[in-house]
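All remarks here apply to the structure that follows.
Note that one protein chain of the assembly has been removed; the remaining protein chains are unaltered in position.
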Amino acid sequence: MAGRFSEYSEKVLAYFKNPRNVGVIKDAGGEGFIGDPTRGVTMELYLKIDEGIILDARFKASGCGATIAATSLITELIKGKTPEEALFITEKDISDALDLSERKQYVAELGRELIEAAVNDYRSKKT
Amino acid sequence: MAGRFSEYSEKVLAYFKNPRNVGVIKDAGGEGFIGDPTRGVTMELYLKIDEGIILDARFKASGCGATIAATSLITELIKGKTPEEALFITEKDISDALDLSERKQYVAELGRELIEAAVNDYRSKKT
Amino acid sequence: MERVYLDYAATTPVRHEVFEAMKPYLNEAFGNPSTLYSYGEEARDAMEEARRDVAALVNSTSGDIVFTSGGTEANNLAIKGAALALQGTGNHVITSAVEHHSVLGPCHSLERQGFEITYLPVDCYGRVDPDDVKKAIKGKTVLITIMHANNEVGTIQPLAHIAKIARENNVYFHTDAIQSQGHIHVNVEELDVDLLSMSAHKIYGPKGIGALYVRKDVKVTPLLDGGEQEGSYRAGTENMPGIVGFGTAARLIKNETGADAARLSKLRDYLIARLHDSIPDIYLNGHPSDRLPGNVNISIDFVEGDSVCLDLDLEGICAATGSACTTSSIEPSHVLLAMGRNKELAHGSLRLSMGKWTKKDELDRVAEALPGIVYRLREISPLYK
Partner (left out) sequence: MERVYLDYAATTPVRHEVFEAMKPYLNEAFGNPSTLYSYGEEARDAMEEARRDVAALVNSTSGDIVFTSGGTEANNLAIKGAALALQGTGNHVITSAVEHHSVLGPCHSLERQGFEITYLPVDCYGRVDPDDVKKAIKGKTVLITIMHANNEVGTIQPLAHIAKIARENNVYFHTDAIQSQGHIHVNVEELDVDLLSMSAHKIYGPKGIGALYVRKDVKVTPLLDGGEQEGSYRAGTENMPGIVGFGTAARLIKNETGADAARLSKLRDYLIARLHDSIPDIYLNGHPSDRLPGNVNISIDFVEGDSVCLDLDLEGICAATGSACTTSSIEPSHVLLAMGRNKELAHGSLRLSMGKWTKKDELDRVAEALPGIVYRLREISPLYK
């Protein structure tokens, strides 16, 4: 029975307490789904893209505090970027922005994959 | 590095502090030697016997506190007895008189053997 | 804001009387019970008194109590120690799927050494079926280890029944009684166990001290070799303050067990009812009545237990989840999975465990805070449509 919350930074806690951009976007230009409810981590990312710019981003997430925080952070990071620029966001960017502990690195990794999935979805829809 | 003195009863301590009848008797009527200096226990008992009565008893001992106490006690127990009566002193008599702890029972056993050795020596000298 | 502590099953505060009893051994009375007359004698007397008090809590005699560094060591010593001692006669051990890690760990370690382990299933309440125990026994079975009460869901096992089977088949029987000791009636004679594990920090004693009851003539190979302390079952300079603290904690709780259990069972049922009334899609885990007095465990659908605990914590309420964070995911509780909960529900577990100082108004605070937290997290969750 372990929570191990003490590894959560103030930044994680801030996003966890007040997650920005919760929600879904109907008919989103790009959608990403990552994770597995049976493994306790699920992330969903919805992008509204117009003229090659991510105008809006929304998320849903379930999992540990870091998972929720990271998904919310991502919506902020990518807004205003082009999908191509969004792909330049690294695992380290996410990890640094949230001060993730070593054992929570996988959350940043999943976050990176989430962006990729949403951008790929956008690309496949476009063509 | 263990002393384990807390197993010593008040009675052992009393005999250890003020051992009665320390010494040797020259040309003793009966002498007993028990133990082994390499095993940390040595007991010597000297009897002065006249007309079949143990008139005097002296001891020397080296070993733990219980060893010294038991050997001294034995000199008291047997004084005034005949050698035959002395043989009736049991391991339990010695152990009870000193409140010996379980792990010190071997001292009473050696004490019993010591009496036997001295009486046997007396008998062999007599014949 | 006063903190509300509802994680007594993880660890309990140290009682003031326990601290007071320990104090001399952290100050002037520093003797080593294995040495010296004047200093050592006091320490030895205090140690033997503590041993009697710990023995009395489970109705054993002090000669059968081996002090250890905690519950984990007691379980390791019992399981590995008995298995190794009996290695010549067999290499099969029976346990259950819902044991604590400190039982499963030693079993895995024995497996690596060539032992065969049977992990018995449990029913939906977490109970082992004694018939399954009977069927699992083979000629080479040397040990059965089944816990008394489960640390996550509080379910109490039909121990006496299992012990009877063990006895009939001449197999050692060990139980991990770390959650039950002091909280419900525990009696080594009535349960007829050969080995029973205890831990002080679950009964208002200090951390880092526990005990193993070893029935006379039961063979256990020591884990810690060295000096002749603890009847040569366990070498090492004795943790005097810990031992004295454990003894005091055991003595005090012994007479309070009945009254505490009655009070806490009521509070428990009150909290369960309130949560059921105010939160949809939650499920009680564990047996509805045959459970530890202070244990409430629910699965909250659509959310992850870790996030619920974090939110509660931010509101000043300490609770626990069965989910364990690893470096690549969150592992759902093995106990809930064994009870047949699906993984999603196993992920959403929340344990609220109460103790001696739990007040009704603290439970009211939880009952008021939790619905909002669950609502909030479900709004964020993609699983909740």
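Letters are used for the chains, namely A, B and C, taken in the order the chains are written, and counting of residues starts over at 1 for each.
Basically, a residue touches a chain if its C-beta (ideal position, glycine included) is under 8 Å from a C-beta of that chain, and two chains touch if they have at least 3 such contacts.
Remember, it's a predicted structure, so these values are computed and weren't measured experimentally.
S.K.: Among C:G63, C:P121, C:G226 or C:P288, which residue is in touch with the absent chain?
M.R.: In the full complex, the listed residue that touches the missing chain is C:G226.
S.K.: One chain is left out of this view; which of B:T82, B:Q105 or B:N120 touches it in the full complex?
M.R.: That would be B:Q105, which touches the missing chain.
S.K.: With the missing chain put back, which residues of chain B would touch it? List them for me.
M.R.: That gives, for chain B, the contact residues 1-5, 8, 13, 16-17, 19, 22, 33, 37-44, 60-65, 67-68, 102-106.
S.K.: Which residue numbers on chain C touch the omitted chain?
M.R.: 3, 5, 7, 10-14, 16, 18-19, 22-23, 25-28, 30-32, 35-39, 68-73, 75-76, 100-106, 108-109, 199, 201, 206-209, 223-227, 235-242, 245, 309-310, 313-314, 316, 318, 320
The definition used in the following text is that only the chains that are shown with their structure count from here on.
S.K.: With centres defined by CA atoms only, which chain is the most remote from chain C?
M.R.: In terms of C-alpha centroids, the chain at the greatest distance from chain C is B.
S.K.: Count the C-beta pairs in contact for every pair of chains, then give the pair with the highest total.
M.R.: A-C
S.K.: So the centre of each chain is just the mean of its C-alpha atoms; given that, what is the distance between chain B and chain C in Å?
M.R.: 54
S.K.: Taking the mean of the CA coordinates per chain, how far is chain A from chain C in Å?
M.R.: 39
S.K.: Where in chain A do residues touch two or more other chains at once?
M.R.: none
S.K.: Indicate the residues of chain C shared as contacts by at least two other chains.
M.R.: Where chain C is concerned, no single residue meets two or more other chains.
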